[in-house]
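Inspection log for the structure reproduced underneath, given as structure tokens.
Left out: one protein chain. Kept in place: all the others.
Going in written order, the chains are labelled A, B and C, and every chain counts its residues from 1.
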Amino acid sequence: MAIYSVYIINKAGGLIYQHDHNATRPEVEKTFSYPLELVLKVFDDKIVVAFGERDGIKVGHTVLSINGTPAEGRFLKGGRDILETIGMEENYPISIKFGRPKLTTNEKIMLASMFHSLFAIGCQLSPEPRSSGIELLETDMFKLHCHQTMTGIKFVVMTDPRQMAVDGLLKKLYEVYADFALKNPFYSLDMPIRCELFDENLKAAIEIAERVGSGST
Amino acid sequence: MAVCVAVIAKENYPLFIKTTPTDNELQFYYTVHTSLDVVEEKISSVGKNVNDLRELYLGLLYPTEDYKVYGYVTNTKVKFVVVVESSNTALRDNEIRTMFKKLHGAYVDMLCNPFYTPGDNIVSRQFENVVLGMMQQD
Amino acid sequence: MSRQTARGGDPRKVNGELFTLTYGALVAQLMKDYENDEEVNKQLEKMGYNIGVRIIEDFLARANSTRCNDFRDVAEQISKVAFKMYLGVTPVVSNWSPAADEFSLLLENNPLTDFVELPEGHDALIYSNILCGVLKGALEMIQMDVDVKFVQDQLKGDNITEIRLKFIKRLEDAVPVGED
């Protein structure tokens, strides 16, 4: 039972706060012998598994490090090209770490503004005017809960599909925003929130919601 | 009721004095002034003995042949002095107390006026109305 | 200690008092800093606006009030909920314009002016002008452009304090989608 992350988006679609809660992303490190059965390819400037799955390594996972040296895009730290290194037999046996890469800040900002437009589309699609806009996006892996305040602030929470009491969390997040961002004289409206006290209270609210919301299922 | 009501600052200069229309106003000023020494003496005894005067109301300060002078001092050392005709026997002690309570209340409200600078003469209409209210019913 | 227990008055009254006294001291300070009253009024409105844009979030987060679909709801929320919550008074809503786009808030006692006696020569001063700023800022955040002004003020001898709100327009562009 988990709450994965929280996004807060201002009325212009700008991401003003993002928090990954339990960011324990599964990472798998294996030692391989030549030839490598997995098919890798370059995707979005990263080396990604295109085909083949074993020992928890899945299609879409990215090469995170080789023999401990962290990967930076298509190259390893120090400039060696990852695909070349993996292609040469003399480098074997070779230990490669695969995993899901964290979204970079820019990616998060871009995704937030895309969600903002998606939210708008949701309203235009609505048969009746004045719809609430998207409140829930559901996939097999997660549910995205969204609450937009009357002043246009969107609170987005990504949770495990079975997580309950998320509405309560959304309301609590709004209270934390009102108490610890807006009542902080150093925070200016619609700007990114960088108040530590806000962080603390938000995390506390998530932890409570996680315990309360896990329920019996 | 009262023939003279006075408010004295903590530095012992008058903030406000009101007398019923008489010719010897000066005499009242003098009466109020001399009553301050009695007030000082009464406050200074506070804290000396156990059952000392912890009350703000000081009671009768001193009688003259035709007036009785009562005193009251706030925790902020502001003194209220009320002079009553000695012939007015109907006035009981707790009526004097309530008069001082009302006076104190009016003073506090007056002080809460942001345009009043503490220490200045009191010119507030509301305060004056309260005082006049105490001086009429004779 | 010999004194009674609840010293210093009950908390709610004290909050109001602290606010009223601080506000009074602020106005007095502004009148020292700025010679003419118009400038003081402007400063008070500006401060009120800055408070309004923030306090609306506190209000919406705290009182789960419903969406205001028309100006009547707005009047209701302001007088019955917001004023009661923050100032402890409930103004009477009245004097609706025929088009129902203008109304007045009638205040028997304005908590801001509890003990205030205006000095002479300051008729142009709108002592409680911060309230206009707060209302304007708050309503702007929920996409309503309004004009707020005092039409009667007990401080100036009127027998009641009247704040007039006029709906100007819906702020279309600022409308967060989904609330249009």
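Rule of thumb we're sticking to: contacts are C-beta pairs under 8 Å (C-beta built on N, C-alpha and C of every residue); 3 or more make two chains touch, one makes a residue touch a chain.
As a working rule, contacts and distances are computed from a predicted model.
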Chain not present in the shown complex, as UniProt names it (candidates "LSM complex subunit LSM3", "Trafficking protein particle complex subunit 6B", "Ribosomal RNA-processing protein 43" or "Exosome complex component RRP4"): "Trafficking protein particle complex subunit 6B"
If you put the missing chain back into the full complex, which of the shown chains would it touch? A, B, C
With respect to the chain omitted from the figure, which of A:Ala12, A:Leu83, A:Leu197 or A:Val212 is a touching residue? A:Leu197
Which of B:Asn75, B:Thr89 or B:Gln136 touches the chain that is not shown? B:Asn75
Interface with the unshown chain - residue positions in chain C: 1-4, 7-9, 11-12, 14-19, 21-23, 25-26, 28-29, 33, 43, 47, 50-51, 54-55, 58, 62, 85-88, 130
Those residues of chain A that touch the unshown chain are 179-180, 183-186, 195-197, 200
Those residues of chain B that touch the unshown chain are 10, 43, 46-47, 53-56, 73-77, 104-105, 107-108, 111-112, 114, 118
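As a working rule, only the chains that are shown with their structure count from here on.
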With centres defined by CA atoms only, which chain is the most remote from chain C? A
Which chain would you call central, comparing Cα centres to the global Cα centre? C
Which whole number of Å gives the spacing of the CA centres of chain B and chain C? 39
On a C-alpha centroid basis, what's the spacing between chain A and chain B, in Å? 73
Note: chain C residues in touch with at least two other chains are none
Per-residue overlap in chain A, given as positions that touch at least 2 other chains: none
Contacts from chain C onto chain B in the complex sit at residues 2, 17, 20-21, 24-25, 27-28, 114-119
Spell out the residues on chain A that touch chain C in their complex, using ranges where they run on. 11, 119-120, 122-124, 129-133, 148-153, 171, 174-175, 177-179, 182-183, 189
Would you tell me which residues of chain B are touching chain C in their complex? 54, 109-110, 112-116, 124-126
